[in-house]
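Of the protein chains in this complex, one is absent; all others appear in place.
As written, the chains take the letters A, B and C, and residue 1 is the first residue of each chain.
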Amino acid sequence: MEEYFVKDINLASEGKKKIQWAEAHMPVLSLIREKFKQEKPFDGLTIGACMHITKETAVLMLVLKDGGAEVYLSASNPLSTQDDVAAALVKHDIHVYGKRGESIEEYNKMIDIVISHKPDIVIDDGGDLIVALHEKYSEIAKNIIGGCEETTTGVIRERALAKEGKLLFPVIAVNDALVKRLMDNKYGSGQSTLEGIMNATHVLLSGKIIVVAGFGYVGSGIASAARGMKARVIVVEVDPIKALIAALEGYEVMTMDKAAEIGDIFITATGNINIIRKEHMLKMKDRAILANSGHFNVEINLNDLKDISTKVRRINYCVEEYTLKNGRRIYLLGEGRLVNLVCAAGHPSDVMDASFALQALSAKFLLENKGKLSPYVYDVPIEINEEVAKLKLESMGIQIDTLTEEQKKYLESYKI
Amino acid sequence: MEEYFVKDINLASEGKKKIQWAEAHMPVLSLIREKFKQEKPFDGLTIGACMHITKETAVLMLVLKDGGAEVYLSASNPLSTQDDVAAALVKHDIHVYGKRGESIEEYNKMIDIVISHKPDIVIDDGGDLIVALHEKYSEIAKNIIGGCEETTTGVIRERALAKEGKLLFPVIAVNDALVKRLMDNKYGSGQSTLEGIMNATHVLLSGKIIVVAGFGYVGSGIASAARGMKARVIVVEVDPIKALIAALEGYEVMTMDKAAEIGDIFITATGNINIIRKEHMLKMKDRAILANSGHFNVEINLNDLKDISTKVRRINYCVEEYTLKNGRRIYLLGEGRLVNLVCAAGHPSDVMDASFALQALSAKFLLENKGKLSPYVYDVPIEINEEVAKLKLESMGIQIDTLTEEQKKYLESYKI
Amino acid sequence: MEEYFVKDINLASEGKKKIQWAEAHMPVLSLIREKFKQEKPFDGLTIGACMHITKETAVLMLVLKDGGAEVYLSASNPLSTQDDVAAALVKHDIHVYGKRGESIEEYNKMIDIVISHKPDIVIDDGGDLIVALHEKYSEIAKNIIGGCEETTTGVIRERALAKEGKLLFPVIAVNDALVKRLMDNKYGSGQSTLEGIMNATHVLLSGKIIVVAGFGYVGSGIASAARGMKARVIVVEVDPIKALIAALEGYEVMTMDKAAEIGDIFITATGNINIIRKEHMLKMKDRAILANSGHFNVEINLNDLKDISTKVRRINYCVEEYTLKNGRRIYLLGEGRLVNLVCAAGHPSDVMDASFALQALSAKFLLENKGKLSPYVYDVPIEINEEVAKLKLESMGIQIDTLTEEQKKYLESYKI
Partner (left out) sequence: MEEYFVKDINLASEGKKKIQWAEAHMPVLSLIREKFKQEKPFDGLTIGACMHITKETAVLMLVLKDGGAEVYLSASNPLSTQDDVAAALVKHDIHVYGKRGESIEEYNKMIDIVISHKPDIVIDDGGDLIVALHEKYSEIAKNIIGGCEETTTGVIRERALAKEGKLLFPVIAVNDALVKRLMDNKYGSGQSTLEGIMNATHVLLSGKIIVVAGFGYVGSGIASAARGMKARVIVVEVDPIKALIAALEGYEVMTMDKAAEIGDIFITATGNINIIRKEHMLKMKDRAILANSGHFNVEINLNDLKDISTKVRRINYCVEEYTLKNGRRIYLLGEGRLVNLVCAAGHPSDVMDASFALQALSAKFLLENKGKLSPYVYDVPIEINEEVAKLKLESMGIQIDTLTEEQKKYLESYKI
């Protein structure tokens, strides 16, 4: 078992600068760090995390460590690791296991190593750590105080475990916290998805026909940002209520079958598989661009794409050109992995500030309620949400009103 | 006891035309009407309603009647009744009690009359009917199968009753249904509030500084529409999470104290009292405009306004000019009552189509579950929400995708 | 020859209130009025005007009168006169000739009467007065110092006169002034066109498919406002540059032939004839709504509409229902006349403030340059534009920067 697994420990100094920059844009987490330094809530405990190894994650890890924890971290995606940041974290005594471009075998092995250290609390991003605990290490899982989950996909998987009665410890669905959903899934993904596409392709968004599949928080954030950049936006949905909302927002709503014929850029954000399939690809215009913003690289059917292609060549670090049998070309971004992490630097630091503040406070909440929570997927308590929102507003220099006594009374009464 | 109470029965023919026009823009309700005509779900039952007497309400009343019910209707606001529609409804054998400009005494008496007919199901808009039932007619209330509530304010009041253990029958919070909230509270109020202000004042919205107090569905709809018309929008909130959302949407967020000094137009949409008070009014610029979009005329403190004024004069049917002691003028719209109903014709018909389709199906649901629901405020079942969304999309000519078998399986499983 | 021609002189007191309200929202014109009262620039002169007789026009007329002029005013549209305002103007010693619903014969006769008073300066809105002067009264025209034109249509007609060498006096194209175009054609028409449609039809704009024909100032203003209200907007154009701009703004751009099949609401704003023709109408969906925002009622081919219809009935003051031979219905607003004036109260007062400030200062400019300007259609001098913009900003409480000496020098030099 290795003490760490990073690409090159000598990248640490470069990584340190990045972490400092991130910290500068994470005012809420900085405040929590100060508290944790004094309170040491995690003293004597081990925290295992499986997250994208980015400069923002680094700040969270340092906050947990300053809170007294021994921290083990593996990557939640083989392509998203920032190797310099990983190196810097090692220098800060975090046990890091991940390097950009690691194989699937390495990826899974790193998760196993984190688990082998018997974490008391786990923090997951996509569910791979928590699912591995349940499928392969139930004895370790039984002793875990609780877990926190960062993504929609992870929460779906953990809810499925709970539904089948298999969940072994309480999980806080940090992903579902309103503050997280808005800052991260909606505004963060909206911006960083477009960043990824702009970095990779360098096309003008204004006037382009952008098809967004999925109109949840992520999809609606992307649609809003794309329209904000003056694209013509088409929404594809399966849920009638979300589809109606999209239509009421003035978007065109149609089936993927229709959209396939007219789109310039396609972005998937559904959390489901095979959203863009062979039959759609064959209808697309020459030079259509495909990108995925969902957690896993399953939304664009890559096997289908390969099946109908005669040639593949790499254009740049983030773009592959597939030449189809019908002679048209399709540009696939980031191999169908999440475009905002693979082709851009992921979420802005100030987005992750809110998400990771929720993570830090939720981990502390799990500890404070040790033994009181049965195995179940819980919402983040409203008080933690409000606390983070308040700190964020403060950091933005915004003051808001408070209810007067008279108004409080009015809201509580039905007499008017 | 009178059989009906309307301003002038001779207005019926004018009212009929209006109802036809509304019907033409309520395709979902029209479809439900066809079903109800055959099924007669309410045969032998009495339905009591307290709603704004508008052409759209008229269509709902006719749907219920075609479903077999005997219908009694009183106004839910003394100033919102369309007298010609009221007259036309009488001709269609609906028992109507309401005329525009009725006194508070008359208003309350009309509610009492509706109750006196011992309704089996009640439909309320603001809670006055349901609260009266609990405060004054508990014997009648005990026999009621259930109620449906249209507004945020009403739901707050009925939840307060439930919390105190006083609620006597189940209530469906139609107001809270996502489809209703979006179409009605958000998009409907957004448009009709601006309509009311434009009708009353005839000012250009572009470039105006519009202060919106409250960033719930109604407030955020108003803010979005106002920005869409190129106003500079300031949001005032007490809830840190809503305030954060407003800030992330790019709105200026500040206290009313600060906003009072710079706003051109102030719109309240909080569901709370005394949002705009003496101390704010005294800071306002000359010719500031005040409007309310909340259910009750309590959000702008009218006593305060009178206290600090030396003169009041009426500019037109919807605008009063208050001259303050400091020499500045404040224009109050619709006497502080909800500006979209008093100064414009309320929600567009196609908005009410969705809300009232939910009402009709929820009333039927109450009946189908008679005896199974304990006294409590219930959400509209998701199936009814989806049904209405689907019918609405169809009426808009929009087709959406459905999950493939493979996708359904994927969503249900945690294995990837 | 009559001294005035209005519907009912007793409506004057109602009209006075309206004029006061308009004045309150026309701060720039009010300032100019104060100056004119002292300077009396038009002393001894006669001004003839052919304009929409609205409360804002009334304020301009009073400014000219306070500047010393004898003022004669006829209506520039048989359906746009506000009769109470007309009556009030008579009481203020303006010679008014116009009543809502006057016949075409009356309309033309009123223009003749204005001309018969041998105006020194003319102010026109659409070109009917100036064209009549050239076609029928060239002897009077020869003595005119100059004219000011308010609309795109009028400027086109007067340019055509100039091109043919027939123009007899200089004309200032007030319409073309950037400040006017923006406030009036773009933002003013954007808002008031939607007001007209909302007043007439009471439909929700959110989610509607709105087809805008013409993407000049008026059309782009309507498109922007419609999108701001969350409609899905389609633009129809013949000019490739304007079409490209629309596409780059993210609008769908297509031919009327295609748009006809999918639109819910059609708005023409081209300044040209027969934009919506038989072949388009026959493709439209049931209950399509047609409105015109161009100056003349020629953009929707009314003869075509009548030809293909089997029945017409009036729904309300602003909507007629045409039942086509194919069984579908088309709703025509305001008989195809400009929907913002016929179905709403025209431009907001603060819009007209800018336009009419330009008119007043341009009329004065004509006088100051009497004899120096050959017959030609002139732009409003940039100094007048800037003057009005400055006054308007001041009235909005906005302060802007001024160039430093260093910056002025830099801009004038090519050395860097």
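Operating definition for what follows: contacts are C-beta pairs under 8 Å (C-beta built on N, C-alpha and C of every residue); 3 or more make two chains touch, one makes a residue touch a chain.
Since the structure is predicted, the reported quantities are computational estimates derived from the model, not experimental observations.
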item: Absent-chain contact - pick from C:298, C:318, C:332 or C:363; value: C:298
item: Touching the absent chain when the full complex is considered, from C:9, C:140 or C:245; value: C:245
item: Candidates C:6, C:45, C:145 or C:253 - the one touching the absent chain; value: C:253
item: Where the unshown chain meets chain B, residue by residue; value: 206-207, 227, 230-233, 247-252
item: Residues of chain A (touch criterion as defined above) contacting the omitted chain; value: 17-18, 21, 24-25, 183, 187-188, 190-191, 195, 198-199, 202-207, 224-225, 227-230, 262, 285, 287, 315-316, 319, 345, 347-351, 396-397
item: Chain not shown, touching residues in chain C; value: 127, 131, 156-158, 160-161, 178-179, 182-183, 187, 236-238, 240-241, 243-245, 247-248, 253-258, 271-274, 296, 298, 385-386, 389-390, 392-393, 396, 398-404, 406-407, 410-416
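Note that in this section only the chains that are shown with their structure count from here on.
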item: Gap in Å, rounded to a whole number, between the CA centres of chain C and chain A; value: 53
item: Intercentroid distance (Cα basis), chain C paired with chain B, Å; value: 37
item: Geometric centre distance via CA averages, chain B-chain A, whole Å; value: 38
item: Where chain A touches two or more other chains at once, by residue number; value: 247-248
